[in-house]
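A quick write-up on the structure given underneath.
With one protein chain held back, the other chains of the complex are shown just where they sit.
Moving on, here comes subunit A:
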Amino acid sequence: MANEHGQKWDRCLADSAVKIATGLGVGIVFSVLFFKRRTWPVAFGSGVGLGMGYSNCQQDFRSPYQLHGHRVKVSKSNTS
């Protein structure tokens, strides 16, 4: 269990790095292709990547505490 934390962080960082890089790449691509080499798609892309990575990281860290609720329908019975 002590290692889990470290493992999470590893995953998280790796994932985030991948995502940022991917986002950056996509941003660059889009900036080059569609947005006349503006800077903003790059930033946007990397931001998206960062955000995704961040969200995934958070989700990963949160996963032990996540509660999945179920709605239980109560059927009306005649016997009292």
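What we mean here is this: a residue touches a chain if its C-beta (ideal position, glycine included) is under 8 Å from a C-beta of that chain, and two chains touch if they have at least 3 such contacts; residues count from 1.
Criterion: contacts and distances are computed from a predicted model.
Between the listed names "MICOS complex subunit MIC60", "Trafficking protein particle complex subunit 2 protein", "Glutamyl-tRNA(Gln) amidotransferase subunit C, mitochondrial" or "beta-fructofuranosidase", the UniProt record for the complex's undisplayed chain reads "MICOS complex subunit MIC60". Listed here are the subunit A residues that touch the chain not shown: 1-2, 4-5, 43, 47, 54, 57-58, 61-62, 64-65.
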